[in-house]
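Here is the structure we will look at, set down as structure tokens.
Every protein chain of the complex appears in place save one, which is left out.
For chain A:
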Amino acid sequence: MSTSQEWTFPASYAQERVWMANQLDAGSPVFNVSFPWLFPAGVDADTASDVVNRVVARHEALRTHLRTDDGALVQVVRAHDPAPLPVTDVTHLPAGEQRAEFERIRGEMARLPVPLDAAPLWRARLIRMEEGLALAFVVHHAVFDSHSAVLFHTELLAFCEAARTGAEPAVPELPVQYADFAVWQRQQLTGEELDRQLAFWTGHLAGAPPVTGLPLDRPRPAQLGFAGDEVRFRLPDGLLDRVGALATGAQATPYMVLLAGFAALLSRISGDADVVVGVSTAGRDSPELTPLIGMFVNPVALRCDVSGDPTFAALLGRVRNGLIDAMEHGQTPFQKIVEAVDPQRDPSVQPIFQTALNWIPDSGLDPVELGTTKDDLAFDITTGDCRLVYRTDLFDRATAETVVDRYVRLLAAAVAGPERTVGALPLLTDAERDRVLGAWNDTACDVPVTTVVDEVQRQAAATPDAAALVCDGVTLGYGELNTAANRLARLLVARGAGPETRVALALPRSCDLVVAMLAVLKAGAAYVPVDTAYPAGRIAYLLEDAAPALVVTTPDTAALVPGDALVLDGEVGSDQSGDDLTDADRVAPLRPEHPAYVLYTSGSTGRPKGVVVEHRAVTAYLAWARATYPGLAGVALLHSPVSFDLTVTGLLGTLTAGGTVRLAGIDDPAARAGGRPAFLKVTPSHLPLLDGELSPTADLVIGGEALAGEQLAAWRAAHPDVAVINEYGPTEATVGCVAARIAPGEPVPAGPVPIGTPTWNTRALLLDAALRPVPPGVVGELYVTGTQLARGYHDRPGLTAERFLPCPYGPPGARMYATGDLARWRADGALDYLGRRDDQVKVRGIRIELGEVEAALLAHPDVRAAAAAVRTEGGEPTLVGYLVGPAHEDSVRAELARELPAHLVPAALVRLDALPLTPNGKLDRAALPAPAAAEPEQDSYVAPRTDAEGLVAEVYAEILQVEKVGALDDFFALGGNSLRGMRAMARIRAEVDVDLPMRALFGSPVVADLAAQIEQRIAAELDGLSDTEVAALLAAEEGTN
């Protein structure tokens, strides 16, 4: 060990910040700075060594390392101790391979972490090649920034030149050294001055989104690391010139233009109108700092307002003003801003900003790729090689490449036409546009335009003796069913039913119900199912709103409806002819354009509305369904109310495919009579009910709600030979308009199950707020167009006009239905469903995907069903998890904390016997109970239970100046910040000799959790010792008692 003289000074804020970040993973080379340099011809190894040593002698930063003294970070400066540099001779290799060998050595050096606590914070090696002597130099960012690289090269050259000529080296005097700056900075930034600067930043960042809304390829891991990769690219020839020209004309800098382009891109991809980007300030505000090697850079956050679809020129003006403001306050140490703005930091998210753009025209890029990143996405733009560095935990390489393509395309268009609005700048390539509008929507299929009546009668004529319907122990053949329906239909016609009229069906689940539905269709009218289990008020509302020509009921349910209803008593219609009706028998001819049914759906707000669906839409869906679900030709179990359009598949699909409808409640023994059905359609909430007897043999169709792989896993494992189809479809686009088929044996990964691709002659459009197609991977609102569109809402012209819009991407005059659902295209052309647009919930400003929380809850082996909701009873929105199953809340919470980012871990967990369901089998969110009120703070005190907890609690109390700290108290909730955390960890390390990294505190800020980490690490270290060593340790321990 060297015995050179050393002096200690306080660390600068920049050093402190780098040190702190480095602690998250001290074994990563993420902060290594490296660059190659070729000595001028004729310089020998001794001279080269001497030249490097002279530069080191001039700059204290190159003789500095960092250390914690009593919980405070200090920089230790050593006296210069010249040492020759090691030399590697590669001249034995063929000339063509020497450069490559140099790069290999350099890369190896660059990827080796530089520990911060041992001097010096750099490594150098001379490589002798035939073309000359090269220097491989790797230095830690804590003592070196990109301007330092420029200085370093200039000085190397100056000393080489001096050695050659014998003249004085042309290097500037250094009136101050880096440590002087650090001391000065600490004195400057205190008290009122610091408060003033922080007030600017808290104001500037108030209400800013804490996390970018960029679509991620994978959910955020609970803990951030530095794993990254980079995509290299070059800007097209001349683009930077045009960037410069636009900048000059707008009194801006090229950097501002590059930033405005980046902000526009981020806004377009994320849908956020408020975008926060990290930018770096040089931090060399005084002239005497300019010639100093050292770490001066300070990041600041640039908040860009992209709201109101500004022109690019207007956005550039906003970015320009914002950047000038930010730079004026650029000396505020970033960690101070973090503490002021985001004290309770979430270890899964980089605080304040997650994306950055650097403009480094002078120093250029190091060709060595470190495989690390500090940001989620960061552009380094130079005049030559540029790169996008990305976090591999979040993004795939293909996504990063796409981001680069989009940036270059958007920037080029913006610079060429700054008067275009941000929203009008091109985001998609022509090929992508063709894909999302064309290839992925190429659903054309020749399907005859017909009526449900024709389809059912075709089947009845073909197989009159086959069983069509089984209910209440009665089996009706196709011929019998058809005849019964014909008789009733004639009576309905006589009572005024016909095309463009409605007949309400207030009937319980029965053979009569199916007969009546077919009879209404045959009469040419539209049926309106009225669930007899509904409250009287709701029934009265439906009957008034639908204004039916006629109400059909049974003696049991007649009391629910007006007195002039047609009561089916077994005799009704028996005197009528059982032949199929012709148009001559009807009030008016029945055409495929007439409505077949009106189904009432309750939106999230307002009164229920009747969706009017025409025959041509139903038969279009049924044709697709028959081709997709072979089980429809077998027995289909129909268990849901017919007021829910999910049942159209099992009822009309089956009756037009020659299958048998088994009508029974899912908990009714009759549902199981006659063996397993071939076809079954359920909501995800039904899945836990499907045992061996109820499960279908051919097709299990799941619809009505979002489906996660976790929900399906158990059933799938028990029934590997059945196809599962995830069907998506609002009633307004007829039953199912997008579907994904999971073939038997095909694996179902955890997480949301894709909803797949559009049905025949249907197109799915994913559009942004300005109705432009969004690129694959980007969240858009789902619009549906094609033959399955409903006519509209019964007697609601305004509402119909609002939701059925002109379609800019279809044949002239076509409409598209705005589903209000969010989705995104996957790379394979399937759609991912991402929830309702109006359900986009935020907690503490962070967008929450409830599905992600629900999937994580379900991943626990003892959770059978789960839901998540954001509740606002207490004023502040709170995330609440609901679970069904034997799992204990504590174990679920611990599991979630391991798997999910902190903002996705529910603040409360509620155990239920079963999830509340609506009559349609969907989760009834309104019926989820509020969690019991949180216990008051003082009652939650749990005394430390182990020695380790005692130690951690004692250290927290001391560092945070808190009287009483319990086992369940959280360091950050008690007022801790990263600086205090550093002290706390130093204190703990002083008490127990265990290698506890800083990130342990970020990941486990609760006393009990951190104590457990300490115990685990002690145990792990003991495991690594031999028995003799353990015995010796224990003996020593006893000796001290």
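Here is the rule we use: contacts are C-beta pairs under 8 Å (C-beta built on N, C-alpha and C of every residue); 3 or more make two chains touch, one makes a residue touch a chain; residues count from 1.
To be clear about the criterion, contacts and distances are computed from a predicted model.
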item	value
Undisplayed chain, where the name is taken from the UniProt record, one of "Rubredoxin-NAD+ reductase", "MbtH family NRPS accessory protein", "Phenylacetate-CoA oxygenase subunit PaaC" or "ABC transporter ATP-binding protein"	"MbtH family NRPS accessory protein"
Given A:801, A:914 or A:990, the one touching the chain that is not displayed	A:801
Per the touch definition above, residue among A:278, A:299, A:333 or A:499 touching the missing chain	A:499
Contact set of chain A toward the excluded chain (per top definition)	308, 499-500, 588-589, 591, 593-594, 612, 770-771, 791-792, 794-795, 797-802, 804-808, 810-815
